[in-house]
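Input: one structure, supplied below.
As you look at this complex, bear in mind that one protein chain is not there, while each of the others sits in place.
What follows is subunit A.
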Amino acid sequence: MKKNSPADEEQLLHYIDGTLSAPERQALEILLTHDAALKARLEELQAADAWLHNIPLENPSRNFTQQVLSKLDQYPASRQTSFTSWKGIFLLAGMLVAIGITSVLVSAGVFDGVHTSINLNQELPEKFVQRSLPTVDFSGKTMINVIIALNLVLAWLVLDKAVLKPLFQRRMANLH
């Protein structure tokens, strides 16, 4: 038996839901008279649909309502997440202070004299290197600038997770 295409199956679901237009419905009904596989699939989907309309409702324990009412004055669980937000805000503040101090030190020229270089010819054994390798220079100021840039990216991520996301989630909740 041939396999039905996803588009055919989509059409069948719309047919069951009664969301096809009259011409679409007629076209599908004509197709169903010729296509045994499609008709069989329709019957399967209709059976599943009928069963799903009888999903049993689960009942919680008998004292469910009393338990909820007795816990209403307890510390709501939702506030526990705000503690995490506060930790994020403190972390963000700490990062910004560190970035600020480092930027001041960089602009004061504290790292201007810090230079180092790595001579690759000395670091790698001769048997692995056929020709002369360049010496790599590291400027302390450049490295600190890179670290500041990375911290700014991290600070932005912390800002998003700890402040912006909870803020917009609260706004969305208020909208509904």
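A few comments on the model shown:
Simple rule for what comes next: a contact is a pair of C-beta atoms (placed from the backbone, for glycine too) under 8 Å apart; a residue touches a chain by one contact, two chains touch by 3 or more; residues count from 1.
We take it that contacts and distances are computed from a predicted model.
The listed options are "LutB/LldF family L-lactate oxidation iron-sulfur protein", "G-D-S-L family lipolytic protein", "Multicomponent Na+:H+ antiporter subunit B" or "Sigma-70 family RNA polymerase sigma factor", and the UniProt record of the chain not shown names that protein "Sigma-70 family RNA polymerase sigma factor". Among A:S5, A:Q26, A:Q67 or A:N119, only A:Q67 touches the chain that is left out of the view. Residues of subunit A that touch the chain left out of the display are 9-10, 13, 41, 44-45, 47-49, 51-61, 64-65, 67-69, 71-72, 74, 76-78, 173-176.
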